[in-house]
Every structure is written in C-alpha cells, then in structure tokens.
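And now, chain A:
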Amino acid sequence: MIRFEHVSKTYPNGTVALSDVGFSVAAGTIHAICGENGAGKSTLMKILSGLELPSAGSISINGEPVRPDSPRAAAALGIGMVHQHFSLIGSLTVTENILLGQEPRRGPFVDRAKARARVLDLAARYSLDVDPDAKLATLSVAAQQKVEILKALSRDTRILILDEPTAVLSPPETEELFRRLVALRESGLTILFISHKLKEVRALAQQVTTLRAGRVSGDAPMSAISDDEIARLVMGEAGTSAIVRPEPQSAEARITVRGLTLRARDANDRLDAIDLAIRPGEILGIAGVDGSGQRGLVKVLTGACQPDAGMIAWDGKSVAGANTGALRRRGLAHLPADRFRDGGSRRLTLTENALAGAHRNYRFGPLLKPRAMIETTRGIIDRFAVRCPGPLAPLGALSGGNAQKIIAAREFGSNPRFLIVDQPTRGIDVAAANFIQDQIVALARSGCAVLLLSADLDELLRLSTRIVVLYAGRIVASLPNDPELTPARLGPFMLGLEVAA
Partner candidate 1 sequence: SEPKKIVFLVNGNLGDKSYFDLGALGMNQIKAKYGDAVETKVIEMGTDQTKWLATFQDASEGDWDVIVGCTFEISDIMVEIAPQYPDKTYILIDGVVPFDEGKFGNVYSVTFKQNEGSYLAGILAAGLIADGTIPADWGKSIGFLGGMDIPVINDFLVGYIEGARSVTPDIKVAIAYAGSFNDAAKGKELALAQYRGGTAIGFNVAGLTGLGQLAAAKEAGRLALGVNSDQEAIFKDSDPEMASKVASSMLKKVDVTLLRAFDLYIAGTLPVGQTESIGLKEDAVGLVETGNMATLAKDPLKARIAAAKAGIVDGSITVSSGFVVSQADLNTLRDSVRP
Partner candidate 2 sequence: MIRNALAETALTLAIVFVVVALVLVPLAMTQADPVGVVTTFLFGPFKSIRHIGNIIELATPSMFCGLAVALILRAGMFNLGVEGAFFLGGLGTVAAALILPLPGPWLAPAALLAGAVIGSSVCVVPGVLRARYGASELVSSLMLNFAALFIGLYVLNVWLRDPAAGAMVSFKIPADARLPRLIEGTRIHIGVLLALAACGLGALYLFRTAGGFESRIAGANPSFAAHLGLDVARIGLRAQILGGLIAAFGGGIEMLGLYQRFSWQALPGNGWTGVTVAILARDHPALVIPAALFLGWLQVGGDLVARNFDIPNEAVGLMQALLLVTVTAAALTRNPRLLRAFGARSPGAAR
C-alpha cells in the first residue's frame, strides 16, 4: 500500500540521514521499523508525515505518487503521526491539544462544548482515558502519550505512525496500548511502528524493516525472522552481555530516607511518608506507573526542592536544606529522564555538555584548559561509541540516543557516591542500552549507591538488588529481586491493587 522508492535525505548541515531507502508496507498491517539510534527511522517517518521533504526518491500510496509537504497535507492523505518527542503544547488543555487546527466552530468561536464532546467520544472509541479539561503540562508523561495518540487518531487517519510510543509507558499501559493497536489494525488501519524493544515488535508486527546508517538492511515478515537475526540486522552483530547483579557492600545505608513527605502542587509529584535505605553497592529499583511520585522523589533527593516533612541522611548525617550544588559536592550524580530539558543544552558543544560540572577540574590558574577537555571528550566518544561529527559539534546535532550517551558519560564519570538514574535507556538502541546498563552496574560494584527509576520492568528486574513499588506517592511494596519476582507479580502493586509494604 505504501511504497518508498529510492528515498534519500541529506539534512542542510550535511548529515546523510537516509540513502536509497525502498520497501513497501501492506495495507491493514502493523509494520515495524527497527534500527539503532540515528539510523534514520524518525527521519523517514517525518518524510511520510510531511515534516521533512526527501532529497531524492518518491513515495506512493495505493499506487498514487504522493509528496506531502506539510503535516496538513499528510493529514489530508490520512496520515497521522505520534512523535517521539511530543508535539504538544503545555499551556493548552487536552481538548485544545487534540483538536488544534481542526476545532469545531460556532460562528467565529471555538465550540468548546462540541470540542469536548468530540474528545470524549474519541477517547471512548479508542478506550484511551483522558481528562479533556486538564491542562497538558499537569499531566504525567504517560497521559501525555495518550493525548498524542488521540491527536493522531482524531483526523480521519488511515495510516498511523508511532515513533517509539512505548518508551515512556509502564507495562500495563503498554499492554493496553497494544490491545488498542491490534483493534485499530483490525478496523483497517495501517500502522507503522518504531521501537527498540524486540519483544514488542514481535508481539505486534507482521512485517519488520531494519535500517542501518540510513540504508535498509533487512525487510522480512516477522514469522520468517528470528530475534537474533533482527538484532544482527540492526547492529551488524548480535550480542547481549549477561548482567551479574551487584550486591550491597555494607550493612550501613549510604542514603537513608525517613517519612519523606512532599505536598507539591502537582499531584503526580506528591510523596507521602516515604522510607528508603540504599546501601553502597546496591541498586535500588523504583517501579510504578508514571506519575506515582517518582518525579517528586527525584526532585527531593537531588535537592531541587525541599520536602515538607521527613528527613534525608547521607552516611547517617542529615542533609536537610542542602541544595543540588551541595549534594553534588557530596557525591551525587543524576541522569535525568528528560535529557534535553535538564540533562544538557542543544546549543553547547559535546565537550561542554560532557564536562559541565566537572569543568572546574580542568583549570590552569583562572583559565580552563580547552585541549584537555576536548581530549577527555574524545575518550568518552570512543568509549561510549557516540555517533557524532566530533567533540565540538553541538549536542543538538546528535540523535537522541547518542545525546543520552554523552549525558550519561558525564554523570557516570564524576565518581559518584550516590547515583540517581531516571529512565536511563529510554529510546536507546539495544547496544547502547546494554552499554549504559553495564556502566550502572560497574558503578555500583565500585561502591556507589544507585537509585534506578525505570518504566521498563525488564530493566528493573535485570539490574536491581531490591525493588520498591510506588503508588500514589506511597511505597506499596518493597521486594528483594529474587527469581520469583516477575513483571506479572509487580503489576498489581503498580496499579495499587495490592499492598505489601
């Protein structure tokens, strides 16, 4: 139904994102597209959805050549896209976001009642539950994801593109989404699905196309291809190292949290009498549906805000009132969930992003030593296999996964005594994810206390020594990570159906 023929794309800055890509997508199927970070997946989808124009090549739908030159034109062709980075407006309501550009009118005005009804109708039709009147910025990421999907479906959509839609969803939410997608396919939609998670691809797709460095490296029906083969097509060679989980190295907790309470304005951030203890060498995993208080917990532990009650101690000594700077000087490191908002600056160079914070170590008298900084960064680029033009390129020129590696390298490289990692591998290809996970484990092994927050239960179960489940700002379970612990066992706690604290 959709045919890509000889599609190439060179960005104005000279990056060749796609070269001579050609394959077809059958109508009424879910078609997966896999590839490592920066392989060109998003670029190809942006071309289909009218956000970018191809430098060469053509696309046809049902045999008709098409050349969508704006999202509007693509929508007219029945193409809707859920973007990897949401295209939502924080200060608008859910309804306004979903219907932006196609509002029902009454005279010159937006017909608010009708708009609201339409959103409720959409939500019911696709069983995606949203509050039509909520301001978007107050929603959890998962809820925003639903809004983004509803938005894509709100225009008479026949081709739905999902660019890593599950990266921010918890497993129950992912399952729910998959059921919807299957239903959508059955109702005749064609779905293009991008994911780094092979399990998901296997569960959903009928066909998979793999991209490597902008070229098609494989295209096969799911039934005719093994996971290993996909991994090989994506990365050139397969290989996942087995992880040996670290063990706590002392009985003394490095970080102790008692009765921690945060009465934030945003309900998603609230905390209610949290108790935690993290020992050196231990990775404490935090599970929970997005918006269960994780963000508040991270804010308080990183000194971004002060709790309303309770205490935090490092090595038994209270750090009440300490701000981020003070905690960092004690040995805090933090890999944030939102890498571009908090983790770095697109405008600054890779060197500057990689060494910000540590820059005071690179001083000669009052001056910084740029050479030494660049050299260190070169080392990071090599060690973390960052695909980039060089250490002086702006961070914005990197694909998201590669940017994530630079930011991780900075945080891991500061010799932390307490490391908070928040969704460390979200949106990252398998090889890079393995690499980052290895680094986390290695840090723990060297005696760092690690707090791991992840929406990816497999990741939590792979890395954590213990897992604590948050629900509505409270700890509902604290479980040792033994072989009996499975995603299925965690599910009820995460949804607040069971409590075992």
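One rule holds for everything that comes next: contacts are C-beta pairs under 8 Å (C-beta built on N, C-alpha and C of every residue); 3 or more make two chains touch, one makes a residue touch a chain; residues count from 1.
Per the selection procedure, all candidates are chains of the complex that A comes from, given by their letters.
Here the structure is a predicted model, which means the values were calculated and not measured.
Student: Name the candidate, out of 1 or 2, that touches chain A somewhere in the complex.
Tutor: 2
Student: Along chain A, where are the residues that touch candidate 2 in the complex?
Tutor: That would be residues 10, 12-16, 302-304, 323-329, 334, 336, 341-348, 352, 356-357, 359-360, 363, 366-368, 370, 389 of chain A.
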